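Shown here: the complex without one of its protein chains, the others still in place.
Our next item is subunit A:
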Amino acid sequence: MNIDLTDEELAFRDEVRAFFQNELPPQVKEKIQRGLRISREDQIAYQQALYAKGWAGANWPEEYGGTGWSATQKYIFNNEAAAARAPRIIPFGLTMVAPVIYTFGNEEQKQRFLPDILASKVWWCQGYSEPNAGSDLAGLKTRAVRDGDHYIVNGTKTWTTLGHYADWIFCLVRTSDTGKKQEGISFLLIDMNSPGVSVTPIITLDGRREVNEVNFDEVRVPVENLVGEEGKGWTYAKVLLTHERTNIAGVATSKQRLERLRNMLAEPPAGMPSLVDNSVYMARVMETEIELKALEFTELRVLSAVATGKAPGPESSILKIKGTEVQQMIDELYLEAAGHYALPFVPEQYEEGGEANMIEPHFAPDTAPHYYNNRKVTIFGGTNEIQKNIIAKAVLEL
């Protein structure tokens, strides 16, 4: 048992560190430094910088342009990215739909879609959930009916993250009503510009537009956009879920956020209360840190099991549950650190040009909206209750 990095791994770490220091797009770097929000364009510029470096496909097989990184290298990359406070990589294209396409898609689909995903030329969004199919995803009703060499799609997807930015959406759709519900589901790729697709905003508790409802009204989708076989969509989506566990816990980001908080506690910026003498608060900081350390090692254990060829099993639900719980503990610590300046609602001060009349400390007014918004992490990607059901059933065999 050891966690030492080899010389090659140390060299890799330095290379990644240098990338974040020198090769981040300047406007992105500046916004990070000034604590401003990242726009769609910034996000694309960042992901394209990674692509230029050959680092866009961290989890992809090398034959499709992936990095071929080891688990340790991914771990190093995530830590360095978080330390540089780089934006997260939008997962829908690079880490969600791409694996389905390269694993289950045909040659033509691979050639058509993968290069643009890798180069972040096309923005994807995820169309799984529906108003009446959330936790019970298999109850989904969006229908795709075959009509010659097209499917006609009707129905409503909801909670579609950044759907208003997206060029394409990958959907689970119902192609049959016979047999088990899961067996009538297919995996379909839909161009958001198709006639009949409409996107309406859903505003979240932070007052921002992050999610959408996406409506399909008689949308004609060519049959060549079906991935794999009709009726197998559920299996593909599930394979994707159990394989896609890297970084789901957000350990690297949580570590970085906790470290920044510690620095602020040691030297509070103007307007932030001094909290180091509050032992109740400091105990919470310490407990969070301990939980995070345990989680880091749990994640390393899962990663090393994967590296030795074991597929991550349902026990990796731990990563989702504990990872999101720790994130929310940290949100609460920040909220407390903001003191009274958690109260002003001044979203404009996090936008380019909106910093006149700024409320100091700059981080403070964002802590409450962030806390509100981030209640989502225990809800999406399978709620934490559903994750616990999985542990109870599949791990504990109850």
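For the reader, a short list of remarks on this structure follows.
Here, a residue touches a chain if its C-beta (ideal position, glycine included) is under 8 Å from a C-beta of that chain, and two chains touch if they have at least 3 such contacts; residues count from 1.
Throughout what follows, contacts and distances are computed from a predicted model.
Not shown: a single chain whose UniProt protein name, out of "Polar amino acid transport system ATP-binding protein", "ABC transporter permease", "Electron transfer flavoprotein subunit alpha" or "Pimeloyl-CoA dehydrogenase small subunit", is "Pimeloyl-CoA dehydrogenase small subunit".
In the complete assembly, the contact with the undisplayed chain comes from A:343, out of A:10, A:343 or A:395. Listed for subunit A, the residues touching the missing chain in the whole complex are 129, 132, 134-136, 139, 158-159, 202-205, 207, 211, 270-271, 273-274, 278-281, 284, 332, 335-336, 339-346, 357, 359-360, 365, 368-369, 371-373, 375-376, 378-380, 383-385, 388.
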